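The block underneath contains the structure these notes are about, expressed in structure tokens.
A single protein chain has been omitted; all remaining protein chains appear in their positions.
Naming follows writing order (A, B and C), and every chain is counted from residue 1.
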Amino acid sequence: MAKVAIVYHSGKGHTKMLAEYVRRGAAAVAETEVVFLEVEEASEQLELLDTCDAIIFGCPTYMGNVSAKMKAFQESAVSRWFSRQWQDKIAGAFTNSACFAGDKESTLIGLMVNAMQQGMIFVSLGIAPAVNEPESFQTINGASPNAINRVDGSLGPMAASMMVEPEEMAKGDLETAYLYGERVANITAQFVRGRI
Amino acid sequence: MAKVAIVYHSGKGHTKMLAEYVRRGAAAVAETEVVFLEVEEASEQLELLDTCDAIIFGCPTYMGNVSAKMKAFQESAVSRWFSRQWQDKIAGAFTNSACFAGDKESTLIGLMVNAMQQGMIFVSLGIAPAVNEPESFQTINGASPNAINRVDGSLGPMAASMMVEPEEMAKGDLETAYLYGERVANITAQFVRGRI
Amino acid sequence: MAKVAIVYHSGKGHTKMLAEYVRRGAAAVAETEVVFLEVEEASEQLELLDTCDAIIFGCPTYMGNVSAKMKAFQESAVSRWFSRQWQDKIAGAFTNSACFAGDKESTLIGLMVNAMQQGMIFVSLGIAPAVNEPESFQTINGASPNAINRVDGSLGPMAASMMVEPEEMAKGDLETAYLYGERVANITAQFVRGRI
Partner (left out) sequence: MAKVAIVYHSGKGHTKMLAEYVRRGAAAVAETEVVFLEVEEASEQLELLDTCDAIIFGCPTYMGNVSAKMKAFQESAVSRWFSRQWQDKIAGAFTNSACFAGDKESTLIGLMVNAMQQGMIFVSLGIAPAVNEPESFQTINGASPNAINRVDGSLGPMAASMMVEPEEMAKGDLETAYLYGERVANITAQFVRGRI
């Protein structure tokens, strides 16, 4: 049995929607228990996170970096940096912002560097850009909203939610989040099985 | 009189096309002389670069970072790191890759960090995303190919050239490059005028 | 007359000490007015910052990135991202943490990326490592605490304050901060003089 936590901050619901799809993907993996925590709750439940085998961190990209609320959560977990209690856990990351690139990579790198400080093991997205709709690339309009990894992340899922409501987010972005949740849970299960 | 250099590497012509638009933008600024060098030439002409007030660096994003050929140029200029001869020059950066985000930010940060090592002053893109076509944001399809800064860079122009030929690149991407060339040249002119 | 603001967050006084040396360096430049603001005050005084020609941002490196309090300040200034009111201002950055490298570069890059989003122009440290004590390099012990830029930053000053009190910080780290304040103020003055 593997335990995967999703810790997210969401300003207006878009990142929560992504988090929800990451959750569904992780929950689809056999023998996986999923813990789903908003960042402020998560700061109060570090002991619960201590029991998890993986933590996937997600937040919006605000002013080109991790949101202040997610950063405050990371700082609340400095006790785990000292105690090395999160050492060797699996980590992952995802983010959302209005537009395409928009320094979303800074946010994913910020989430990853924090995981490195905690001694974790970071799982890439592992999906080539627009895999299910390669014909999207034949046009300067870019990938279809239905294309998986249309925004082209490599560290984790990136969504572009362009002034749409959370429930109108691009199907491809949400499906990318689902696949990443599934991927991280599968890799976590493998690590757990490999423990002596 | 201000002197602005553009130093670029291009694998298949797309980054060269961007460089050409940066050049045109810079050349449109009064009393600006533009130096246009491919990276391998540039390594042989460091003395010419010594005489410039600004250097704008551009290369494709290959495997998530500055291209090896641009990196080799940067290393060829280590003598200027020792001599501090490029200190206080103005710097800028641009990049291209097939898809939208695709770790292009890593490349721009890589070009910027090298400029910092050389003691330079780095000019942001300075353009909000998709400024000329704000209605693009009302759709999950993302910005129109005609929208300026549709890819949403902040350090410098980012282009997404999606398996199209250089001459078919998105009009918005090319115009973004033009505006950045103009911006860097204007800021360079101001800085030159301010010298005592 | 040029106006340079220093906006800092300090947890235990070390970054405030650095900020104080940046302030002194800037104040040493003729015809320069210095504005000195702690981040929480700064969020309340965005109009004052609007009137400045330069803003230098400083914060501790916490969990490998910009501190949450500095990040909250950056988010409080999102109105200036929309209005483009900080466009073309000069920017700079500095940071402190206990140890040598410790992901301080992530923090400086985070402060720089935010400045890029605001359309600013970023000034490098512009000082080679350990310039005043080159003999420090002949030993694996590393640079003397008196050496300027002993920690070896390139974007801006980096200090390592190793469980010492603020008033016991390494002389070289503080002097690096002073020189950077002076450098940013001089470059700002040049830009201001160059305005038509």
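Miscellaneous remarks
We take it that a residue touches a chain if its C-beta (ideal position, glycine included) is under 8 Å from a C-beta of that chain, and two chains touch if they have at least 3 such contacts.
Since we're looking at a predicted model, the values are computed, not measured.
Annotation: of A:Val4, A:Val123, A:Ile140 or A:Ala160, A:Val123 touches the absent chain (contact as defined above).
Taking the whole complex into account, chain B touches the unshown chain at residues 62-69, 71-72, 74-75, 77-78, 81, 103, 106, 109-110, 113-114, 116-117.
On the side of chain C, the interface with the absent chain consists of residues 64, 98-106, 129-130, 136-145, 150-154, 158, 160-164, 168-170, using the contact rule stated above. Against the chain not displayed here, chain A makes contact via residues 81-82, 84, 87-88, 109, 112-113, 115-128, 154-155, 187, 189-196.
FYI, only the chains that are shown with their structure count from here on.
Simply put, chain A must spin 180° to overlay its Cα atoms on chain C, rounded in steps of 5.
Note on chain placement: the centre of chain B and the centre of chain C lie 25 Å apart, centres being C-alpha means. Residue positions 154 of chain B each touch two or more of the other chains.
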